Structure formats: C-alpha cells, structure tokens
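Let me begin by presenting the structure, written as structure tokens, before commenting on it.
Entry: chain A
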Amino acid sequence: MTGLFYFTMLIALLAALQVVRGLNAVHALLHLIVTLLALSLLFFLLGAPFAAALQVIVYAGAIMVLMVFVIMMLNQGDAAVEQERAWLDVASWRVPGLLCGLLLLELGYLLLAPADGGRVRAVDAAAVGRTLFGPYLLLVELASMLLLAALVGAWHLVRPLKNRREGTSDD
Partner candidate 1 sequence: MGAWLAWIPLLPLLSSLTLLLLGRRLDERGAALFGVGSVALAALLSLVAILLFVVSDGTAWGGQALSWFSALGLEVGFSLYFDGLTAVMVGVITGVGLLIHLYSVAYMSGDDGFARFFAYLNLFVAMMLILVLAGDFLLLYLGWEGVGLCSFLLIGFWYRVPENGYAARKAFVVTRVGDVALALGLLILVQQFGTLLIQDSVGQAQLLWADSDWPFWVALLLLGGAVGKSAQLPLQTWLPDAMAGPTPVSALIHAATMVTAGVYLIARTQGIFLLAPDVLQLVQLVGGLTLFLAACSALVQQDLKRILAYSTISQIGYMFFALGAGAFSAAVFHLMTHAFFKALLFLAAGQVILSLHHEQDIRRMGGLLRPMPFSALCFAIGCAALAALPFTSGFYSKDAILLQAYAHGGAGIAWWLALAGAGVTALYSLRLFVRLFLGECHTAPTPDNRWPMRWPLALLCLLALFGALIPQPLSDVFVSVPAGEQHVSWAVHLAVLLMPWLGLALGLWLLLRGEDLRRRFAGGILARVWRTGWGFDALYNALLVQPLSLLARLNRRDLLDLPVGFLAWLSRTCHQGLSRLQNGRLRQYVAGIVWGALLVLAVVL
Partner candidate 2 sequence: MLIWLLLVPVLAAVLMPVAEGWRRDGSRWLSLVALGLQALLLLPLGSDGGTWWLESRTDWLPLLGIGWHLGLDGLSYLLLWLTVALGIVSVLISWREIRQRVAFFHCNLLLSVAGIVGVFLALDLFLFFVFWELMLIPMVLLIAIWGHDNRHYAATKFFIFTQASSLLMLIAILGLAFAHRAQTGVISFDRDDLLQLQLSPVLAHWLMLGFFVAFAVKLPMVPLHTWLPDAHTEAPTAGSVMLAAILLKTGAYGLLRFSLPLFPEASAAFAPVAMTLGVLGILYGAKLAFAQHDMKRLVAYTSVSHMGFVLLGIYALNGMALQGAVMQMLAHGFSTAALFIVVGMLYERWHTRDLRQLGGLWTRLPRLSGFTMLFALASLGLPGLANFVAEFLILAGAFQRTWPLTAVAALGLVGAALYSLLLVQRSLWGAAKPAAGAPDCSRREWLVLGALALALVWFGLHPQPVLELVREPLLRVLDAPLAHSGVELSSSWLSLRGRGL
C-alpha cells in the first residue's frame, strides 16, 4: 500500500513536469489529466473517497473537458508548437527555476523540521456532507454565488465581438 502511494506520487510529479515542459497543448492537457487522476488515487489512499470521486468527476471530467473545448476553439496548429519551442529556450528557464528551487528548499527545510508521523484516518462522504451543510453552509452559499458570477462573467466575455461593438462602445 505504501509503495503504491509513493509510486502514484512519482507519476503525478512526472506528469506535472510534462505539463510544464510540453509544447503541444493537447499533450500537455492529457498529462495534466494524468496528474489529476494520480491525485485522485492519492486522495483515495488517504481515506477520502469523496474527494477522490469529486476529483475525477469534476476536475478530470468537467473542467478538463472545458479546456479541451477551448483548445479546440483556438485551433492552433503546428505553428503554435514552433512558437512554444521558440519561447521555451534555455534562458527563460533559469530565473524561474532558480526561484522555485529556492522556494522548494525553503519549504522543505520548514516541513522537515518537526518529524512527527501520524496515521491517516478515513473520512467518509456522509461526514463531509454533514460538515459541508452544517457549519460551512455559508461558505457553500458563497461558493454558489462565486460560480454564478463566474458563469455570468464567462458568458459576457465570450459573447461574439461583433455584438459587443454594437451594444456598448467600450473600446
């Protein structure tokens, strides 16, 4: 079981690296989905089956589908890959790599200091539901409002440009 855990972690990290390095958007997206699925497995292993399910359904399902659609809409071909290759020269990696490496070092130093192991305990969906609609009810409402706002915003932004020109004259 522990072995599986570490193996999944490795897969997630490798897939994530591929996402960051990838030149083709669709390939990167597929790697991202691999990462998400790996995380879902990790959640399951951590005794959070509800989270794992949500991760698969909502994240890997709904959200990623949305991204696939958009990538299809943008319809970038081989030229885009060449573009990415041009943008991702070695020089552009240096500073971000350095920064993030430092950040990782600092985080690692922080996290490794108190070596205090512990057992993970399973929390089932019912418990999550009770908490969610108990003390966190307000948060749920707020989240729903956030989603609504995002919906309206997204709709507004992707209205065909021609209509926008006629409706308002904001540029």
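Selection criteria: all candidates are chains of the complex that A comes from, given by their letters.
Here is the rule we go by: a contact is a pair of C-beta atoms (placed from the backbone, for glycine too) under 8 Å apart; a residue touches a chain by one contact, two chains touch by 3 or more; residues count from 1.
Quick caveat, the model's predicted, so the values are computed rather than measured.
Trainee: Which numbered chain among 1 or 2 touches chain A in this complex, counting any copy?
Mentor: 1
Trainee: Quick one: which bits of chain A touch candidate 1 in the complex? Just the residue numbers, please.
Mentor: Interface residues on chain A, with respect to candidate 1: 95-96, 99-100, 102-103, 106-107, 109-110.
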